[in-house]
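This is the structure I have questions about; it appears just below.
Omission of a single protein chain aside, the complex is shown with its protein chains in their original locations.
Chains: A, B and C, in written order; residue numbering restarts at 1 for each.
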Amino acid sequence: MFAQMSFLPEQASAVAGKVDALFLFLLALTGAVALGVTVLIIGFAIRYRRRPGAEPATPRIMGSTWMEVLWSTVPMVIFVGIFVWGAQIYLTMAQPPDDALEIYVVGKQWMWKIQHPQGQREINELHVPLGRPVKLTLTSEDVIHDFFVPAFRTKIDVLPGRYEHVWFQPTKTGRYRIYCAQYCGTNHSGMKGYVDVMEPADFDAWLNNRAEGSLALEGRKLFLKLQCITCHSANSRAKAPVLENLYGQMVSLRGGQAVLADDNYLRESILAPQAKVVLGWEPIMPTFQGQLDEEDLIKLIAFIKSLGPGQTPVRTEDAEPPIAPSIPTSPLLLPPGNALPNSESSPTIRQTPAVPSYTLPRGAVEKAGPP
Amino acid sequence: MSSVIAPYRPQSAPEPAPVSQLDVNYLNASYGVKSWLLTTDHKRIALLYLVSLSLMFIIGGLAATLIRLNLLTPTGSLVTADTYNKLFSAHGIIMVFFFLVPVVPSVLGNFCLPLMIGARDLAFPRLNLASWYVYMTGAALILWVIFSGGVDTGWTFYTPFSSKASHTDVVPALVAIVFAGFSSIFTGLNFIVSVHRLRAPGMTWFRLPLFVWSLYATSVIMLLATPVLAAVLILVGVERLWGIGIFDPALDGDPLLFQHLFWFYSHPAVYIMILPGMGIISEVITCFSRKNIFGYKFVAFASVGIAVLSFLVWAHHMFVAGQSAYSALIFSLLSYLVGVPSAIKVFNWTATLYKGSVTFHTPMLFALGFIGLFTFGGLTGLMLAALGLNVHVHDTYFVIAHFHFIMVGGMVMAYMAGLHYWWPKITGRLYPEMWGRVAAMIIFIGFILTFIPQFVLGYQGMVRRSHVYDPQFQVLNVLSTAGASILAVGYALPLTYLIYSLFRGKKAGPNPWSATGLEWQTPSPPPTHNFAVQPVVDCGPYEYSLQSAELGADVHGN
Amino acid sequence: MATRNASVRWHHFDSLQHQQESTTLGMWVFLATEVLVFGAIFTGYTVYRVAYTPSFEAASRQLNLLIGGINTIVLLTSSLTMALSVQAAKSGQRRKLVRCLGLTALMGIAFLGLKAVEYYGDYRDKLVPGLSFDPVQWTAPDVHPSQVQLFLIFYYCLTGLHAVHLTIGIVIIAILAWMARRNVFSPHYYAPVEIWGLYWHFVDLIWIFLLPLLYLIGTRDRWL
Partner (left out) sequence: MSKIKTTEQIASASLYYAVYIALVILTIGTVGLSFCNLQNWHTIVGLIIATCKATLVALFFMHLLHSARITWLALFAGLFWLAILMSLTLTDYLSRSWLQY
């Protein structure tokens, strides 16, 4: 019922209702407090106004400790309650489910570039299926932007040089505004677009209609074109670690630390290979800083994430793999826990799930430095 | 008035001062431009600040006017996007760094603090004058930057936009703000040493007026936060000039580090703005309800508590900026802590009215308006501090409305209350009371109309710093602009009648409000050295009940 | 004597002693502010120092410890002469006061001179990001040119800000020496010597922390 009230924007994600519930609760609570204070002030002011001709004598009231204690501790307790409620929602927002559909977003002055794992690319439009959790991995090519979808109640700053994540679960088909909420220069307020929430079947049709090479496939081409395969080969003469099944695992480094091979780690290892050198290998890799734009990086990372055992390309001539038959891409048709990017239609990739061989417990990751 | 037995009892009674003393005051003790530009009298320096800050307020207000006019239509038909960005940057920079932060300490604080503690001047008069010159240097520089092309970074100067992408005069703007910062450091230093060393005999810590307590707490923030701002702005300048990467992720820097250091100043700066306002309200509420403040020590310690806690909450400006979720949890919890002392103050002011003898003079109307608006602004702060909710409203007009409620609804209302309260002391003249009340009402109504729609806009998803917006937001934006025009009339009124009062206002006499503070025990305007004889204090600051009891009915006959 | 005291006492203080206590407190409060000016930059330094330890250690080893060490001694000596100046002022030894203040200022100048030599050496060694920097020489494992640059930027910002403070100190100490020659100070009035002494010692304190943070964060095998 409340959601129909005109001052609330449309609710189109699973979390929107929770956010609005907290908002309406706080609105009622603070409204009551504000009303109480206002009534008291106006009431006192009128009740105790100076009457013409009356003496301005007033009782000498210095205060009351128990009242002070009361109105310090009661707000305190309420505040802690609000904090817990708000924190719960925030933590939900911060942890995408494992089966979320992953889509990449690159912000630049002043547009949103979106890449689907299947290779579809869009500008200022984001197509997503209804009901399926969607995890966005976002980065920026220049300054800080902010990906804001009011109908989803989600917002995240998009920083250059690192990946941020945000997720949502659309609950209603339709077109919803995307805004850039972080001031980013001249055309900041024009940096907007739409999320298109579609029925899963329509989404599949859309995906297939527009199929180009998948992201991982594009990444594979880059991997070969950039001669990465020369060192990161699967044979015994490899000069660099094999990348199969790397994503999501802990990697031991020279110097004794270990690091989780996540998006940010892969990104860093491409741009600054000397930063975290894998134990047992020489730091011989050159940097690719300046040779790759953000979209290329995403392609390469998508490729590395897709690499299952035995899937490293063999020779550089394999740049154009044979066309593969289309497979059902509807996320709803996939077995649970099988993330879409890992099972898409790259021909050299078998249809077996290529998810990391084990999943780390959350929070078990060794702390690392800033970005 | 001859029988006044004021709670502050000067050693020799504050009889109507001899004619010769009344004649010579700080305003007419000497004439000429030089006697003003080289003055070390805190009261004259306060007036120098008053004039320069009013000018800055008008310029910042003009920028706001253009912004609101541009937002009348969704397509932003008045100015170009670049101009719009420069306008809101100019508005933010001028209002925050060159008006709100210095205004109450530098004008009312400078004027009143020595009088209220019974001192002949601030501890370092020459430093005080120097701080005005430093401020003016910064102000001149920022005006030059704004009128020679402007700066388009917003007042927050987020990197890497400010250090790499912006093509405007960022570095001179940074330098100007560093100047303004040093000016407030000097002022804060002066206040702290004065409160410690120059209190009149008998003026113990718990007999200090609450305005002095709040100025003291403000000074602590000024001294300990401003240097961080100076340092981080210098780093941005170095990065920009030198082309290196302190905060540039392409060179292994971290843009969030800038935000941490920036908000370490800029969040406490909000309390630099609001704390002195709270002090003013304590003075005005007690005076116009003829009551002791309810819970003096709690209000005083709440000021100090706010000063300390304000430093522990800065990263609530960064909940969606990419800081760690654990850090966000810590800062959210701490943000709620700082709400407690503010709540204590509001409840105590309300309780002070209880069984008072309330009159509705202009300062009181402004003060009551302050309590209402500040309460509302503070309560919306609770919403912003709730993590899950913050994600949605962050960087939207909800935030804009929230901080305008605190800074304009709170701070500017309080400043108006203080200005009207001490105006007779400063100038020796009374302003037309009726016009004052009208202005207070107009400002209150205009303010509500301007900023309530912005809360709704923000929750509906209109992002801040928008030159153009979606058509469904237009109705509320037009409403807001309409409110802003009422607000503009409201602000123009005091400017007019206060200047008018300088020439035609009735003589005020030393104590038109029958107030208890030491500043009212000396003629209006005060003589150059404030007091003819050293005052001695033997009771608390708000003994209106005792005063009334001893004086009988005619105490408030004005 | 009385009239001279009256001329240096401001009207709003009860006595010279009252005034001196107030100015001393003022300087201490100002120094607390200064702690945070440097503290902000230290915080930035700390963040990157924790994140990029190997690069920071490698870069630190390239700094000239010989000059850094000598400069530390120079500054400590100047602090000694400054402390002796305050003592001389308190006990009214005018010639000693002038001599000690002069020595202090001279040692400050010596520090800046050595620092200039060091900066020039850094420039020749290609340790100045933006002006003269050689990314190729940083090849050790885990060492990155961009992170080395970050260390160097903080090195220049911190030592540069320190040098600015020192320069201000030198000018003021020189003025005080000149005033002392003109016999302005007496055992009753020496507040300026006292408070600017505090300032000078503070600048020394900053350097005491800069030495380990900039020069001594990795194991060294050579001075330069």
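Couple of notes before you dig in:
FYI, contacts are C-beta pairs under 8 Å (C-beta built on N, C-alpha and C of every residue); 3 or more make two chains touch, one makes a residue touch a chain.
Fair warning: this is a prediction, and the values are worked out from it, not measured in the lab.
Only one of C:131, C:164, C:208 or C:224 touches the absent chain when the whole complex is considered: C:208. Of the residues in subunit B, those that touch the hidden partner chain are 196, 220, 224, 228, 256-257, 260-261, 264, 311-312, 314-315, 323-327, 330-331. Residues of subunit C in contact with the chain left out of this view: 17, 21, 24-25, 28-29, 31-36, 39-40, 42-43, 46-47, 49-51, 53, 57, 65, 69, 72-73, 76-77, 79-80, 82-84, 87, 90-91, 197-198, 201-202, 204-205, 208-209, 211-213, 215-221.
The working rule: only the chains that are shown with their structure count from here on.
Seen from the Cα centre of subunit A, the chain whose own Cα centre is farthest off is C. For chain pairs B-C and A-B, the one joined by more C-beta pairs in contact is A-B. As a whole-number value, the distance joining the C-alpha centres of subunit A and subunit C reads 47 Å. Here the CA centre of subunit B is 36 Å from the CA centre of subunit C. Counting partner chains per residue, subunit B has residues 252, 254, 257 touching two or more of them.
Counting partner chains per residue, subunit C has residues 47, 52, 144, 146 touching two or more of them. Contacts from subunit A toward subunit B in the complex involve residues 7-9, 15, 18-19, 22-23, 26-27, 30, 33-34, 37-38, 40-41, 44-45, 48-50, 53-64, 67-68, 71-72, 75-76, 79-80, 82-83, 85-94, 109, 142-144, 146, 148, 150-151, 153-157, 159-162, 164, 177, 179-190, 272, 289, 370-371. Interface residues of subunit B facing subunit A in the complex, by the touch rule stated above, are 76, 81-82, 85, 152, 154, 158, 160-161, 164-166, 249-250, 252, 254-257, 289-298, 319-322, 325, 328-329, 332-333, 336-337, 339-340, 343-344, 346-348, 350-351, 353-360, 368, 371-372, 375-376, 379-380, 382-383, 385-392, 394-396, 456, 459-461, 463-470, 543-546, 548-549, 552-553, 555-556.
Remark: subunit C residues 47, 50-52, 54, 141-144, 146 touch subunit A in the complex.
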